[in-house]
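Please read through the structure below; I'll follow up with questions.
In this view, the complex is presented without one of its protein chains, the others remaining in place.
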Amino acid sequence: MTQVKAKERKLTIARAMAESIAMEMREDETVFLMGEDIGELGGVFGNTRGLYKEFGPDRVKDTPISETAFIGAAVGAASDGMKPVVELMFVDFFGVCFDAIYNMMAKNTYFSGGEVNVPMVLMTSTGGGYSDGGQHSQCLHATFAHLPGMKVVAPSNAYDAKGMMTAAIRDPNPVIFMFHKALQGMGWLGTEKEAIVDVPEQTFEVPLGVAAVTREGTDVTIVGITSGVHHGLKAARELEQEGVSAEVLDLRSLVPLDREAVLKSVKKTGRLIVVDEDYHSYGMTAEIIATVAEAGIPMKAPPQRVAYPDIPIPFTPPMEQWALPSVEKIIQAFEKMKEAEV
Amino acid sequence: MTQVKAKERKLTIARAMAESIAMEMREDETVFLMGEDIGELGGVFGNTRGLYKEFGPDRVKDTPISETAFIGAAVGAASDGMKPVVELMFVDFFGVCFDAIYNMMAKNTYFSGGEVNVPMVLMTSTGGGYSDGGQHSQCLHATFAHLPGMKVVAPSNAYDAKGMMTAAIRDPNPVIFMFHKALQGMGWLGTEKEAIVDVPEQTFEVPLGVAAVTREGTDVTIVGITSGVHHGLKAARELEQEGVSAEVLDLRSLVPLDREAVLKSVKKTGRLIVVDEDYHSYGMTAEIIATVAEAGIPMKAPPQRVAYPDIPIPFTPPMEQWALPSVEKIIQAFEKMKEAEV
Amino acid sequence: MTPTQEQEIWMYQHMVISRFFEESIEKIYMEGKTPAFNMAKGPIPGEMHLSNGQEPCAVGVCAHLNKDDIVVSTHRPHHVAIAKGVDLMRMTAEIFGKKTGLSGGRGGHMHIFDANVNFSCSGIIGESVGVAAGAALSRKMQGKPGVAVAYLGEGAANQGAFHEALNLASVWKLPVVFVIEDNAWGISVSKQASTAVKHNSDRAAAYSMPGIHISDNDPIQIFEKAGEAINRARNGEGPTLIEIETSRLAGHFMGDAEAYRPAGEKEHLVEIDPIPAFKRRLQKLYQWTEQRDESLRKQARETVEAAIKYARDSDYPAPEEALEKVFV
Partner (left out) sequence: MTPTQEQEIWMYQHMVISRFFEESIEKIYMEGKTPAFNMAKGPIPGEMHLSNGQEPCAVGVCAHLNKDDIVVSTHRPHHVAIAKGVDLMRMTAEIFGKKTGLSGGRGGHMHIFDANVNFSCSGIIGESVGVAAGAALSRKMQGKPGVAVAYLGEGAANQGAFHEALNLASVWKLPVVFVIEDNAWGISVSKQASTAVKHNSDRAAAYSMPGIHISDNDPIQIFEKAGEAINRARNGEGPTLIEIETSRLAGHFMGDAEAYRPAGEKEHLVEIDPIPAFKRRLQKLYQWTEQRDESLRKQARETVEAAIKYARDSDYPAPEEALEKVFV
């Protein structure tokens, strides 16, 4: 490490996704793209930028505003030997096309006894914080993760984004690839700088379904995904000032869910805070807490969740910012746990 | 009680629903029905039987197979002074029309700052057990309950069905009314006899958001909804044989969720089994367990869930019956808890 | 484009097999379900949508297809599956929920997948059209031969998916044919009560594609029109919409009391049953003797019976296998 300085190459998640897709498209002729404004425009969120220029309109296909049709078509193409990567521009739009996703894409493998595979990736943007209102700011993690037959993954940094996208494209199963707008590295959406990390030029996979210990610690486990991981990391640094050692776990994947990683960490720390920008009830935070409760791990204090309240996402900044998960809420949750211990 | 024997009048859930709707339609001209095959046919599941004959095609409207259109239309009509009761024949079909449900029906009240109300009821059938395959057997409780802005209720017996339907129609908010096919009292779907109970002829409301203690007990709390309640009651009777006193809680409503009722019972029993025919992960069972864990209630053993595995629902009876929640699984869960205590 | 004698006999044969198949299923379905009808009971539980009367839609189209071509059908799939050459043994075993079924019993009657002949179907109205368009896109992109055919009911033509997929197929000029089986009913709701247009084929203009209306439930007419449409698709000239006025001889599903049918409709449909009519045609044109007919029927019956025996004799899967094949 002291010799020649390794060439650092920091990428945004948007660029890391585009790079992975491009590399797979070069290697595998069956990989192609469909979605709205992914062609010449390069995707509203930048994750298909450059692909139209390199691969042309036959492999990078702008669609009509017909999500049911083009996601249904992706199922048909995937079952016939192709590997479509399709974009649902905002995850919030799933309501117009979820049948194609959850009843066909996710179940056809099972219905065919494994004889028809549906190797496709559905990438979709999540998250709020920039006042886009209640139909353009949701995360909907649990909405997808609750229903069987699809893998559901979501990176928190560019390295994972590239490796997980590569793994997703190569996976013989359907994969929902969620990217959080605030981590995307598009200036106009605000940018979480810590999501922009060094990414190798060569191809590599980050296996789907394996959580990452993003920061080691001994006093409390903070579990999150996408934006939640960054809130967790910042909170951990603040807690460190107070002499508290927080472990931060990045789930990276909701399906499959790396329950072992959660249990292992909580066994060590005895304290759990789960952070999620998706709605509070019937969501990821409950699943993680239930997993720990079922395992009967002795806890020093009741676990806490920091999630989006059960309200439609308000437009106005004071309300929206107040409702979002935050470093302060994580610290408060920790303090609440300490009080409960007294 | 010893005087004149009160007139008993046992109804199925199907008839109780139809009766409630009819009574509201008689009282309130703005109440009307839309759905597929709800007219002359009386609904595939019997819950609109007789209404077409009494109220005619203007108020009991068979629709094209266009769920997006007629649920969207219900939102428009409800915002304009009507009270539509619409049927989504199987909950499994939500994928073709969920945008109208979760992005408009559920959110327009909020988006309008409460100035536009959407007083409508969306009734929909849930559940399997009769080999209808993976697109006609789901419960999807958490899919609806996770998303803000709609009440989500589901009766386990005819009394509640009538009272909750009446409350739902009168509610100024949108209500999802889920009825489980196996409890519906339609012979051809099998019939849970204990769902057929005495129902008063007059009109009455069962408030939405209040759980019911269906059976009192002291050793373990069994929490369920619809079919889960009946499995719980039967298990409780078996456990009684072994000297175990089980309390059975019927949630009746997922949104609002009566967390207090759960906590109160678990505080008493110190043991919790949650039963749900919806999928295991990111579901109702996790929400209940997390609620108890967060509250820090001392437990005699880790809580247990008995839910549908995370697989598409298989057609063939051996697989489907094996995968469903059952009395045996509840007993096993209890035994597992006892072992954990040893 | 007229069928050869051989093709006509192939069509007749597959209509007969299909009808025998449905009649057998109908009987077996009721086993264990009497006196009180309970869907969960008997060797064939669950919903059952029979295709009696709609056989011409299957054979008239599929006569032009080979194994490589793709067919996506509906919740009422048996006749089409049979005409497309789906393995009848494994399909029957699937309907019985057996281990030897096409999916080992996971799918059932509404989820028949046979990858060997590129056949699939699905239970939600309107799902076929997008999938078929996508398969057609796949062939076009890969430069591999093969066209895709989507079947749907006339009720499904009011589902948004129909509109989106037809537009997409036209914009991308995909090798796909959309075949509407207009049996006049969507469960208990008539086409007239649900559809703003008399012929769904007129809706083709909304997608700048040819729209063909076939008012007779006649395999020959269907063969001719479908042949032209499939040729157009094979030649890269884009999609076609065909609507066939056909007959639903049975209820929507088994157990349907059909009280909504106008008096006399059923009797009329039986009178114009396409299978006896086609037999008369063969007799007129090709010296189709009772003997030849009996021998074809016997073979058909044997084919169906062998499949049913196979299904009956097969074992059920082990319950725990339910956990397999969610992911591969």
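A, B and C label the chains in the order they appear, each numbered from 1.
The criterion applied here is as follows: a contact is a pair of C-beta atoms (placed from the backbone, for glycine too) under 8 Å apart; a residue touches a chain by one contact, two chains touch by 3 or more.
These figures come from a predicted structure and were not determined experimentally.
Displayed chains that the missing chain touches over the full complex: A, B, C (touch as defined at the top). Residue A:Gly133 is the one among A:Gly50, A:Gly81 or A:Gly133 that touches the chain not shown.
If you put the hidden chain back, the residue from B:Ala22, B:Ala69, B:Leu263 or B:Ala340 that touches it is B:Ala69.
Of the candidate positions C:Met30, C:Ala115 or C:Ala206, contact with the hidden chain is made by C:Ala206. Annotation: of B:Pro148, B:Gly217 or B:Pro303, B:Pro148 touches the absent chain (contact as defined above). Within the entire complex, the positions of chain A that touch the omitted partner chain are 36-37, 39-41, 44, 62-66, 68-69, 92-93, 95-96, 129-136, 187-190, 309-312, 314-323. What chain B contributes to its contact with the hidden chain is residues 30, 32, 58-59, 61, 63-64, 66-82, 84, 99-100, 103-104, 108-117, 148-149, 151, 172-173. Remark: the residues of chain C touching the chain excluded from display are 158-164, 166-167, 170-171, 193-197, 202-203, 205-209.
The definition used in the following text is that only the chains that are shown with their structure count from here on.
Look at where the CA atoms of chain B average out and do the same for chain C: the two points lie 36 Å apart. Taking the mean of the C-alpha atoms as each chain's centre, chain A and chain B sit 32 Å apart. Multi-chain contact residues of chain A (touching two or more other chains) are listed as 68, 99-100, 103, 110-111, 148-149.
Contact of a single residue of chain C with at least two other chains is seen at positions 101, 104, 106-107, 111, 122, 124, 160-161, 326.
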